[in-house]
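A single structure is presented below for examination.
Excluded from the complex is one protein chain; the other protein chains are retained at their positions.
Then we have chain A:
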Amino acid sequence: MRIQLQVALTHLTGRRRQTLVSLIGVVLGVAFFLAVSSLMRGSEQDFIKRLVDNSPHITVSDEVRRPRTQPAEQRWTDGAVRIRSLKPQTETRGIRGYRKKLALIEAIPGVRVAPVLIGSAVLTFAGREEGVTLSGIVPKTMKTVSTIQDKMVEGSLDALDVNPNGIVIGTGLAEKFNLGLGRNLTVVAASGASRAMKVVGLFRTGNASVDETQTFTLLKRAQVMFERPNRVNRFLIQLDDAYAARAVAQRIEAAIGDKSVSWVEASEDILSVLVVRNIIMYSVVSAILIVASFGIYNTLSTIVLEKTHDIAILKSMGFHARDIRLIFLFEGVVIGLIGSLFGLVLGAGLMHALSQVQIKPPGVSEQVFLPIWWGAQQFALATAFAMASCILAAYLPARRAGRVHPVEILRGAA
C-alpha cells in the first residue's frame, strides 16, 4: 500500500466516531440524491412518454409557413423590389395532391403516417346538440400512429370499416347524450350536410376535453360530409425514434412544403419548464451532499490540528508538502468512496421502495406505480457529485497540512 494511503487510513481509524459521522452524511446525501433525482427524472420521462405517445410525433397540416416568393422578387432578386405585409396563403381546401405526398413520407424509413381530414360538426341526439371535432380516418393507418385503439372501452375503430355510417365517440360525450353503443345520432357538418350515424365504438383517454369533443369516422365519409372529395388536411406521423422528430419534420417540410410540426417544437414551453424543474431538483439534492462535505471538512481539519506533530516529523524525515496534501486528500477520497458505495446501495433500496408505491392517475384503470428511472447516469452523477464534494472538502485541510513547517513545530515543542 502506498505510504500516504496508509497514513490516511490510520488517521481515519484513529478518529472512528467522527469519521463515521462524516461517512453517514455522505451515505445519506448520496442515497437521497439518487432516490429523489431518479423519481424526478422518472416522472419527467413518464410525462414526456405520455406527451410523445398521446400526440403525433409530427403533424403535417395544410398550412404554409412562409409566403411564396413573389414573381416580382424573382425577377429583381437584388432587392430593387420589396413586398411587405405578405401573408402566406392558407390552403383551406386541404393538402394538395396528398396521395403523392403520403407516398413520399411513407418511403422514409422508421416512419408511420396516417392521413386525416379534420373538421367541425354538430351532433344531435334526443334534442341535444354538441359541437365536436370530426376526424375522418383510415382505421388501418390510424392505429399505427395513435393510441386511440388502446383506449377503446367498447366497440373498435375497425368497426368503421364494416359500417361506413359508423362513428366512434368518447365516453364523455356518450354520458352527456346518455347513449350507448349501437345508438344512432345525427351529424351535421358546417356545409349543412347532415347524416344519421351509428355509434360503433366508445373510447376513454382520461383527458376530459378529448373524451367530450373528439369523434372519428371513415375518411371517405368525412370527405363527403365536408365536401372535400380526395382531400385530407392532416398527416399524423409516428416515428420509431421519437427524438428524431425535429430532424424528420424539417426533412418532410422541405420535401413537400406543408407545415410539419414535431412534438418537440409543439411542446417547447413544457420542455423548458422541465429543464428548470431539473435545475431546481439537482440544486436541492446536492445541498445535502454539500452539508455532508462540511462534516468532512470539519473532521479533516480536526485531524490536521491533532496531527501537526506527526506532519512535522514526516516532513523532517523528508516527506514533501505534496505527500502531506495527498494524505489528507486520500482521507477525503476514502470517505467519498465508502460513503458513495453505501449511499448507492441505500439509494437503490429507497428507489425500490418508492417504485412499489402505487399511484392513481385519472383515466387509468390498471395498476400504476411511481415512475423511477433506473438509468446508470443517475448512479454515476450521484457518485461523481459525492466524490467532488469530498475532495473539495478535503482540499483546504490538505493545503493547510502541506504548509506545516517542521521547524516551527519543533521550536514550539522544545
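Here is the rule we use: a contact is a pair of C-beta atoms (placed from the backbone, for glycine too) under 8 Å apart; a residue touches a chain by one contact, two chains touch by 3 or more; residues count from 1.
In this section, contacts and distances are computed from a predicted model.
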Quiz item: For the complex's missing chain, which UniProt name, "Protein-arginine kinase", "Cytochrome C", "Phosphonate-transporting ATPase" or "SWIM-type domain-containing protein"?
Solution: "Phosphonate-transporting ATPase"
Exercise. Quick one: say which of A:276, A:317 or A:376 touches the chain that got left out.
Key: A:317
Quiz item: Out of A:220, A:277 or A:309, which is the one that touches the chain we can't see?
Solution: A:309
Practice problem: List the residues of chain A that touch the chain left out of this view. | Solution: 3, 6-7, 10-11, 13-14, 309-310, 312-323, 406-407, 410-411, 413-414
